[in-house]
Each structure stands twice: as C-alpha cells, then as structure tokens.
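All protein chains of the complex are present and in place, except for one that has been dropped.
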Amino acid sequence: MSAALSVRGLVKEYAPGKPVLRGIDLDFAARGITAVIGPSGTGKSTLIRCINRLVEPTAGQVIFEDRDLVKLNRAELRSARRRIGMVFQEYNLVERLSVMENLLCGRLGYVAPLKAWLRRYPARDIARAFELLDIVGLGEFAQARADSLSGGQRQRVGIARAVMQEPKLLLADEPTSSLDPKTSVEIMGLLQTLAQAHGFPVIINIHNVELARRFAERIVGMTGGRVVYDGTPERITEQHLKEIYGGEDWLE
Amino acid sequence: MSAALKREWRRFTPAERIGRFVVYFCVVAAIVASLRTVEVIPEFLYDAPEQIGDMLRRMWPVAWRHYPEGVHGPLMDSLHIATLGTVLAVLMAVPVAFLAARNVTPYAGLNYAAKLILVAARSVNTLIWALFFVAVLGPGALAGTLAIAFHSIGFTGKLLGEALEESNRGTIEALEASGAPWLSIAVKGYWPQVRPAFWAIVLFRWDINVRESAVLGLVGAGGVGMALDTALNLFQWDRAAMILVAILAVVVAAEVATTQLRKRII
Partner (left out) sequence: MARTGSSRSAFPPDWWARGAWVVLLVYLVYACAQLELTPARFATGLEHGAKFLARLFPPDFKRWELLLKGMVESLQIAIVASALGTLLSLPLALVAARNLMPVWASWPARAVMVVCRSFHPVIVAIVFVKAVGFGALAGILALTVASVGFLGKLMTEAIEEISLKQVEAVRATGAPFASVVSYAVVPQVFSRFVGFVSYETDANLRNSTMVGIVGAGGIGGTLFAAFQRFDYDFVCAIVLTIIALIMAGEVLTVQVKRVFKA
C-alpha cells in the first residue's frame, strides 16, 4: 500500500541555527486519522503548514501524488493545493460572505476566476454544497452571513469547505482549540465520519490527548522538533506522554 | 430520495437586486451621458505630451536663486494664512457644532439652521470664498484668511457635530442630575469625550488648508499663489517651477508634522 503522503527529512528554521523541525520522516496511509500531539512550540503547526507550504520548508521533501511539493512552482503548487483540504483553528471563514459562498470557496481552485466572481458555479457543485450543508447539520444556514454563526457552526462550515475540494488529504491545524469540550467532540466526530465516507486520510494537529486517543487510529508524538512516538492510541503509555510533554503534574 | 427538489441559490434578495441594479444603471448612464456631451478636442489630446515636454523644458533649470527674495516671504504668508484661518474656523465652528448636534440642542429648527450654514459653507470652494472676500476687502492676506476660515467651518463643524452626537448620553445625564450649569457640562462632560476627535479634525483640516492657502493667491488673496500667478503670467516657467517645488516641500512637511503631532496628542 503506497503512502498517500510522505515526509522526508523535513527541516524548518524560522531563525538561522534554531530549527523548529529537526528532520521529520513520516509516511501517511491513504486512509485513517493521524493525530499529531506535543507541547506548544514544538513544531506541530509548522509541520502541518509545511505540508501544503503555507510555511516554506528549509529542507526536505513532501511527496504527495508522486510529486515533491517543495519543488513545485506557484502554478503547480496551486493545482496540488486543490487536492489538499485544510481546517483552521480559528475557522478562517470569509466573515462577510454567506455560508454558501464560503463553501464554494472550496471550488475556487477548479473554477475560472471570472465565473467565480460572477458566482456562476456548475450545478453539480451547488448541489453538492447543499448536500454537505445537510450532512454537517447546517442545511438552513445557506444564506446566513458567516460572522453570524457560533464557533462550532463556523468550524462545520470550515470542514465542509475543505471537503468541497474533493481532497485526497485533509489537514487540520488545532481544529478544536477554540471550541468548548462538547462541541470539540462533535467536530472530531464529524471529521471522522466524513473521512470514512469519502475515503481521505486526515492529519490533525491537536493538543488534547484524550480527543486524540478517542478519534485517531494513529498517534504521532513530537517534542523538541522530533518525532518521539509513532503508534496506535492503545500503546501510548504515561511514560511516553511524560517524554513528550515533560513533567507529571498534568497527568493527574 | 428527494430528487425533484433542486434548491436554488440566490445571492441577493429581489429588493436588494433592484436597488443595486438601479444604482449601477444610473452610474453607467451618467458616465455615458457625460462622456458623449463633454467637449474634447482630439488634436489637443495628441498634442499634450509635446506641450508638457515643452513646459518641463522651460522649467529646467529651476530658478533656486529666486527663493529668498521672491518666494520665502509669500510662502510663510501662506502658512500664516492657513494657520490663522484654521484657528478662526475652529472658533466659529464650535458653537455651530453644538447647535447642530441633536443631543446637545434638542430644537430641530436650530439643528437644521446650523446644518444648513455648515453645508452652505463647505459647498462654496475656498477659492470662490477668496474671490468674494477679495471683492469685499480688496486683495491681500485678510481676504485669504477669511476665505480659509469660512470654508473650513463647513467641514470642521460637520465632523465636530457628528463627534458630539456620538458622545455618551449617560455621562451628560450624570452631570445634569448634579445640577451643573450648562457651560460646565460642556467643558467637563462633552469636551473630554470629544477631545481626541477634535484634535484629529483640527490637524486634518490644517493639513488641507496648507494646500489650499498656496493657491489662493491666484485670485489675489495673498500668499505664494500671487507669486505663482505673476510668474505664470510672465511666462517665467523656471520661477514657477521654484514656487511649485517650495509648495510641495511645505505640503510634505505639513503632512509629516500632522502625523507626528497626531501621535503625541491623541
């Protein structure tokens, strides 16, 4: 089974001589949810953002669909990004646009700019958008302005937007950090459902270990810019968590 | 499977659509009508680059020598005109602004009268006010200062009035309830709230007035504009260039000064 995404020797230095990522080697299968856990500042978010090059890697390779994303030029990168959906911690919706328009942002990589500006999308896209809205439970909100929604609702729109891209990979950068515990569980459940239904792998950067254990099939633990644990949720022990996060108090 | 119900997506409600359409239509119609009827002589347009080139050639070299005797005095005069005019405008605008603010003066008649004065003042350009005052008082700096003052009341008063209308009602109520006289309410209740906006408005207006005062001399109202007018009439393009450079320098300096002052005061 070939990997959907391969990361080889990924290094990122924001300031020269101070690497945040010290050489990451990971393979991701074509299905399943992978949770990346670790303390703040350890490079989890950097890793996720290096994959679709929202942050430029200093060295290394990111191989997706048989191409090294790091080496692509702007046009090729854009076409690759169409196949990678992303969900953000602060939802990053266009607040003044309606929910429907935000959803259709997911198709912007596929529709010509002029048509996009005139809001002329293929009927198929519009039908899919309505379907997705129903699935995430926001069927009545198509015309509502994005900034009139609650946090949990906005994240659902964010997820739907990513799924609209018909992605081959979904990245989620702390999708639940701005949400209350109950909503967090709902959002993780939604990600799980959609990933299974549509068959794409999900890489989630998350700091809540319980959520990671509950919803992910694989956990990658990072500390100090390196991977220190890579395995199933069942096998992760307190010892591992101490190594990743340091200290014992928070485990009580 | 509800295959039949294909939901449609509309971006704007029908009412919104009509409103937007009307505006777009009127704008386009106005532009087309204007373009067709305005008189443009094509030959002049083609000739333009050469004319501008000719003018630039005559302007070079810039007559730097002319500055001390011919430009500096009038330039400083323009600055004085701008500053005095702004101060006078502010003094006159404050009472009118109080009259125009609905929450300060609850009499609609007075509100309208004050607002009318302000609209009239700003509809008439500084240059036109200058023509007027030159006719009344004769040419010179007095005409220029009054022209700046009377035009600036319009904007200063309007913006001040709006700032007053946005002030917190509760603060004023508390002062009224304690039996404070009207003037005290104005000074201790309204002024602290309006102060940042006040200085922003005054600085903004002063900056604009520095630009305006430079051209008033073209109609005889004092300042460096008169030197410019003379130079242009005598076709002394190099002197005109000197004056333009001097004006530019003063305008840029004023903009820098207002930015700095704004940081300190507000």
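Think of it as A and B in the order they're written, each chain with its own count starting at 1.
Convention: a residue touches a chain if its C-beta (ideal position, glycine included) is under 8 Å from a C-beta of that chain, and two chains touch if they have at least 3 such contacts.
Predicted model, so just to flag it, every value in this text is computed and none were measured.
Participant: Quickly run down the residues of chain B that touch the omitted chain.
Facilitator: Touching the missing chain: residues 16, 19-20, 22-23, 27, 30-31, 33-35, 37-41, 44-45, 47-48, 51-52, 55, 76-77, 80-81, 83-84, 87, 119-120, 122-125, 127-128, 131-132, 135-137, 140-142, 145-146, 211-212, 214-215, 218-219, 222, 228, 232, 244, 247-248, 251-252.
Participant: For the chain that got dropped from the picture, name the residues of chain A it touches.
Facilitator: 52, 54, 77-86, 88, 90, 92-97, 101, 105-106, 108-109, 111, 113, 116-117, 158, 161-162, 165
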